[in-house]
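For this depiction, one protein chain was excluded, whereas all remaining protein chains were kept in their positions.
And now, chain A:
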Amino acid sequence: MSNSTIDIKVKNLSVKFQKNSKSFFALDGVDFEVKRGEFFCIVGPSGCGKSTLLKTLLGFLQPTTGEVHISEERKKAGMVYLPQSPSLLPWRTLLQNAALGLEIKGKLNKDRQDTLKFDISKFGLGDFEKHLSTEISGGMKQKVELIRALASGPQLLFCDEPFASIDFVNRFELNTEFKHRCTIARTTTVFVTHNIEEAIFLGNKIAVMSQRPGQIIKIYEPKLSKNAHDAIKCRESPEFEDLFQKIWENLKGNYE
């Protein structure tokens, strides 16, 4: 496969919602492309339609106008959705929840199960393997969600602020691990967040969205020259602060 294969293509996408006989556009004329293996971050203010965009990509919502094209072949190979709040099945244990993705794809075997257990202890959840998912904390649940998503070897990953409910320290660790995994697996990722720093660290591309009706006002391509693999140390790169300022200005402009 060449580097320039396009996995996701969105053309002039608009989504209209109807509420109490009033209608409004959540998204209005969104255009972008995501290439294979690219990590595509979307940042924007709350309520700008980030989640709507993601749900439309996933096919949970239908576009009002415009087109969403997602590579069928990659979709079949493995598509995973990491939701905003963890949605573990409450009747399953932590291990059983983590294995769900592999199970659905019929790829669960002894080796992969061992890898899964290894990951669970790596994320500090080894002692909780047999706990039902109702018996663990919110942050733990989010970690399980991440383990589950990564374990199934996703080709397409759609994330809706998956780290929003995780504490500061854990968040950096998870970010580092997450980027590492996505990079080696060449996962095509769409990652929605309102955290600019997270976007700069993770993204190959960062799309900045406007207030509702959501439009993409700018796309950046961060190139961090120092420690690009580490969520904390990457801040030593001079580009980091520079880009932060630019995106900050874009977002602030929305409020004025």
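Here is the rule we use: a residue touches a chain if its C-beta (ideal position, glycine included) is under 8 Å from a C-beta of that chain, and two chains touch if they have at least 3 such contacts; residues count from 1.
Throughout what follows, contacts and distances are computed from a predicted model.
> For the chain not present in this complex, what protein name does its UniProt entry give, out of "Protein pafC", "Lipoprotein LipO", "Putative ABC transporter (Permease protein)" or "Succinate dehydrogenase hydrophobic membrane anchor subunit"?
When "Protein pafC", "Lipoprotein LipO", "Putative ABC transporter (Permease protein)" or "Succinate dehydrogenase hydrophobic membrane anchor subunit" are compared with UniProt, the left-out chain turns out to be "Putative ABC transporter (Permease protein)".
> Can you work out which residue in A:K75, A:K122, A:K223 or A:K252 touches the chain that's missing from view?
Within the whole complex, the residue contacting the unshown chain is A:K75.
> From the listed residues A:T56, A:S152 or A:N175, report the one that touches the chain absent from this view.
Candidates A:T56, A:S152 or A:N175; residue touching the omitted chain: A:S152.
> One chain is left out of this view; which of A:W91, A:F118 or A:W248 touches it in the full complex?
Of the listed residues, the one touching the omitted chain is A:W91.
> For the chain not shown, which residue from A:L58, A:A164, A:A185 or A:I219 touches it across the whole complex?
If we include the chain that is not displayed, A:L58 is the one touching it.
> Who touches the missing chain here, A:K105, A:H194, A:K218 or A:R235?
A:K105
> If the missing chain were put back, which residues of chain A would it touch?
These residues of chain A touch the chain that is not shown: 58-60, 75-76, 78-81, 83, 85, 87, 89, 91-93, 95-96, 99-101, 103-105, 108, 110, 113, 129-130, 132, 152, 158.
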